[in-house]
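Every protein chain but one is kept in place in this view of the complex.
To keep things simple, chains are lettered A, B and C as they appear, and every chain counts its residues starting from 1.
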Amino acid sequence: MFEKVLKDPVHDEILFDHSLIWSLVNTSAVQRLRRIRQLGTSYMTFHGAEHTRFAHSLGAYETMRRVLLHLERECGWPSDERDTLLALSAALLHDVGHGPFSHTFESVLGVHHERWTKRIIMEDPSLRSILDEVDSNFAKDLVSILNKDGKFPCIEALVSSQLDVDRMDYMLRDAMATGVSYGQFELTRLVRSLTYQDGHIYVKRMSLHTVEQYLLARYFMYVQVYLHPVTVGSDVLVEKIITRVRDLLELGHEIQVPPALLSVLTGGDSSVEAYLRLDESVLIYAFHLWSEDKDEILSDLATRFLNRKLFAPVVRDKPSVSEWASLRTIAKAMGFHPDYYVTERVSHIPGYEVLGQGITLVDNRGEFTDLSQVSKLIRTLVPSHEHRLFLPKEMLESGSDPMSTRVKSIIYDRD
Amino acid sequence: MFEKVLKDPVHDEILFDHSLIWSLVNTSAVQRLRRIRQLGTSYMTFHGAEHTRFAHSLGAYETMRRVLLHLERECGWPSDERDTLLALSAALLHDVGHGPFSHTFESVLGVHHERWTKRIIMEDPSLRSILDEVDSNFAKDLVSILNKDGKFPCIEALVSSQLDVDRMDYMLRDAMATGVSYGQFELTRLVRSLTYQDGHIYVKRMSLHTVEQYLLARYFMYVQVYLHPVTVGSDVLVEKIITRVRDLLELGHEIQVPPALLSVLTGGDSSVEAYLRLDESVLIYAFHLWSEDKDEILSDLATRFLNRKLFAPVVRDKPSVSEWASLRTIAKAMGFHPDYYVTERVSHIPGYEVLGQGITLVDNRGEFTDLSQVSKLIRTLVPSHEHRLFLPKEMLESGSDPMSTRVKSIIYDRD
Amino acid sequence: MFEKVLKDPVHDEILFDHSLIWSLVNTSAVQRLRRIRQLGTSYMTFHGAEHTRFAHSLGAYETMRRVLLHLERECGWPSDERDTLLALSAALLHDVGHGPFSHTFESVLGVHHERWTKRIIMEDPSLRSILDEVDSNFAKDLVSILNKDGKFPCIEALVSSQLDVDRMDYMLRDAMATGVSYGQFELTRLVRSLTYQDGHIYVKRMSLHTVEQYLLARYFMYVQVYLHPVTVGSDVLVEKIITRVRDLLELGHEIQVPPALLSVLTGGDSSVEAYLRLDESVLIYAFHLWSEDKDEILSDLATRFLNRKLFAPVVRDKPSVSEWASLRTIAKAMGFHPDYYVTERVSHIPGYEVLGQGITLVDNRGEFTDLSQVSKLIRTLVPSHEHRLFLPKEMLESGSDPMSTRVKSIIYDRD
Partner (left out) sequence: MFEKVLKDPVHDEILFDHSLIWSLVNTSAVQRLRRIRQLGTSYMTFHGAEHTRFAHSLGAYETMRRVLLHLERECGWPSDERDTLLALSAALLHDVGHGPFSHTFESVLGVHHERWTKRIIMEDPSLRSILDEVDSNFAKDLVSILNKDGKFPCIEALVSSQLDVDRMDYMLRDAMATGVSYGQFELTRLVRSLTYQDGHIYVKRMSLHTVEQYLLARYFMYVQVYLHPVTVGSDVLVEKIITRVRDLLELGHEIQVPPALLSVLTGGDSSVEAYLRLDESVLIYAFHLWSEDKDEILSDLATRFLNRKLFAPVVRDKPSVSEWASLRTIAKAMGFHPDYYVTERVSHIPGYEVLGQGITLVDNRGEFTDLSQVSKLIRTLVPSHEHRLFLPKEMLESGSDPMSTRVKSIIYDRD
């Protein structure tokens, strides 16, 4: 009997009872996730948020293991060992393509971690050879699941939907690491609320409030943690650093860039092997290099990040064209290049989505309803967004400086 | 009224009510601790152990704040605001000199984080200028406390003794991050068990079992977490990587070494400014560089670390000279340079120490006893150690390879 | 310095630093609350829910202590020691008039625990003499606070409003005891969100989501715990037992009734002294006596309660007059007196109330808004109710019994 156990702060223990999964855990592609934080720059706001995508991947796997145990026991699904392995592997590998501060990189450089996840599964030699041990279509089927092609609807739903093992693990893990209670929900009960019927996963009607609690936990995590203004300000700073480096490279400046980073920055089509060398230690090291660069803007921005002198967030409506022009003018006058120091950012708070992907409840009589039809609370969870401006603190806090006063009058007066 | 609050997974909230302390937190010297893990390589064993020395420093500060609140309320000490600030600053800054994987670095290179802590306090310009705002002797007094010169006996005891705010925070924090219950104890009660009398800190006799629990928690953390064989094996690997780099540098090989690391590696007397540029991102980045070095030993060792192909630990007595020679011979024959691949390591489990530094209980009648006199449990906590050998897994697991069989017969047969 | 500490599963420690409060805790009136469960019959559903009104009263006191510490520190209120004592005493004593399974008793017998709370404060000799030690108006002022006369608006709001120390403690305590996470919220942050201004308590605008979480926790506790159908079925059973006893007494039957219970049952105006002898041990003992009564209905009902053979809950719309008549007819035919065995119950889920008692937010500019104006989530929290029928399980589950089939067709078919 194969058995490995890892101690986990969220699930107590993570149990491996298939040697295949354990082999996957020990590939360099999965181990690399130890060097990528789950919550990007959130640790700048919540000093506990140092947990990694590696820990989360293990947790998503463990949650999947428990979900399958429940469904198999109660509904006889999955009856096929291969389906079990597909579901477990998909849960473990779903984030394997993430890079450092992924979401920021994606917005500046158009890199997409989902695309990398699939390429790594197909192309990384050691990962692939383990998957091929099951059969030669196993890797392709995993990619199909991540693509949501519809070939494995239940596994797809459990891996990625509004009620999936990914979110179940990350909310509890993010809540524990940051120290907030906002992300807590009844995991064991939620797992038992799932049911399988005719090729689809549903939620039992009687578990309505358990799902409500889970979705509200997600809402609270967004407004209190994921979109915390200090975190968004840190993201903006990272974005500006990368933008400045790219701009300088385009202008032909000589900047030190770790090789693993260079191809991603220049948009060259890097190989899987090269991509896997990129992690947060590389990026932070680059920030160290850049903090001593001769370009003053770059060195200032990188130093700010390392020493946590973040941009100040200002919550307000979209500035008018003239307000915007004024802010840029003052920034320049105060010595801050407006392209890098004055930023507007819109943060999106996701809602509950019905169309084509809602959570379907099934009652004792076998009748189906969408969750939103029976829950007023859930119907309030519509997508929303928040406008924020980010500026150097100096623009706001320079005491009696008339320019600072002017900035404050622009951003706070709304008449 | 000054007030800043940080959310913390261990203490719920960390409250700053002195602007001095908040200024210290925001220096680059303290922020750098975000880039140094509290438990070094333990994250290789416990994937949750990613918490930083920054988080711990905040926690030690918060624990000190609560201890002082209690002592001030119950015993009127400290009556002097300057003492309060000294105690809080000392708690916050006690680890500021730590570098990446400090204990390993110290054993190979003779660097001592305590020395760096004091130098940083005295020499880092921005830290120093904040401390000087209190008065011109404040920094010197902090160093005196860390030196345990005896000038501030109570603060010294609270910062560093067998019952100090350092341990109180790190046991709870390490336990939470790893997910074990071994390090838990009754913090609030322990804080209230402290009492001040005639210039010294004592523990109330009636809190005997609370202190026992705390000291046993420490014992369990050592045997279950801090000296876990996989963690020690990771330390050995780091040590061997650094040793190999140093050896190659001495031989005049050209190796890429990040500048912040170079002066530490070559033993040059680096400046505080240079030292503060060194953190774990720099070291891990160096491992990346070295994993592609042309020296095969270095590149193999660094790759092992990055991919978590750690040395296998073997718990056993000190090998005899001839056993030792045989192991080295076989290692060489299997292609492993014995200086880097066959290691013996003795791990020390600290005990309760009476001499000159015991925990003194005081009863209702004002009589003093050393804790060990009244607790049989505590008397069993004598220092001990464990011998272990570390080898590449390949030396033990190469199936029917007769050399592997021979290795196993050497290390396991004890007749 | 006066200090007593009690260990508490919710707040870690409950600290008494006024001897007045400690004296109140040790009165027989307060100690009696040890014999009254906080959640009435909920322990029939959640076996952990054995916690008492005594524990909750201590917790409400401790929460008040922390709220006052915060407000005093941040806003300088209360500046008057007498106000502090009033607030702490009111928090401790707010439930002192509760009797066994209060809410059920109240609905059948028209007893009101609030009225008893005030009478006990004014009339219990030992309680009163302690309160009189402050001054001769102290007891009267406490009653004024519980009456919400408007003389002490801040203390009144902290003791009883939609955001009071009562709810703050009971949600966390009920959640912990039952083992659910539904009632959890960020207590420390919520306490810090409170602010005092010009004689009133407000919530800081920036703490919007903290209050949302707290109010949603309350909603979840109602739907998942407080109004759990099994609990409501237990309440119905208690109600029917009491009703039957009262009916039999009115008919002149001789029934054993513990004296402390008799005056309450017969509606006689009992003295405070007599009322304080009534607790859950008396009531449960009465159930023991009645389980052997010669009246078959009474003995059956009491036996059902003791052995947890509760009524089965059926969630459905209000039955029509003819459905109702049919159910009663069948009950009678199956040997169940319909007045005691067929019950309809409407459970009310409270919403967020704006009128005259909303939660008012204050922003940095000193502008006020009602919480519901800025929170869509909170606006969904409108009062609602659930209709349920309660019948003996035998009426539903008697296999092929045609009457049981008929019952099922009446209550489940809705066409």
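Keep this in mind: a residue touches a chain if its C-beta (ideal position, glycine included) is under 8 Å from a C-beta of that chain, and two chains touch if they have at least 3 such contacts.
Just so it is clear, the structure is predicted and the values come from calculations on it, not from any experiment.
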- Task: Identify the visible chains that the left-out chain touches across the whole complex.
- Result: A, B, C
- Query: From the list C:P153, C:P258 or C:G351, which touches the chain that is not on show?
  - Reply: C:P258
- Query: Which residue from C:H18, C:R277 or C:K408 sits in contact with the chain not drawn here?
  - Reply: C:R277
- Just name the one of C:H18, C:R34, C:H70 or C:R316 that touches the chain not displayed here. C:R34
- Note on the structure: Note that chain A touches the chain not displayed via residues 1, 3, 5, 12-13, 73-74, 188-189, 192
- Message: Contact with the hidden chain only, please: which chain C residues?
- Response: 6-10, 12, 26-28, 31-32, 34-35, 43, 46-48, 50-52, 54-55, 58, 176-180, 258, 260, 277, 279-282, 284-285, 288, 306-308
- Message: Which parts of chain B face the unshown chain closely enough to count as touching?
- Response: 180-182, 184-186, 209, 212-213, 216, 219-220, 223-224, 376-377, 379-380
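Basically, only the chains that are shown with their structure count from here on.
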- Message: With centres defined as the mean C-alpha position, give me the chain B-chain C separation in Å.
- Response: 50
- Find the geometric centre of each of chain A and chain B from their Cα atoms only, then give the gap between the two centres in Å, rounded to an integer. 31
- Query: Can you give the whole-Å distance between the Cα centres of chain A and chain C?
  - Reply: 43
- Message: If I count partner chains per residue in chain C, which residues reach a count of at least 2?
- Response: none
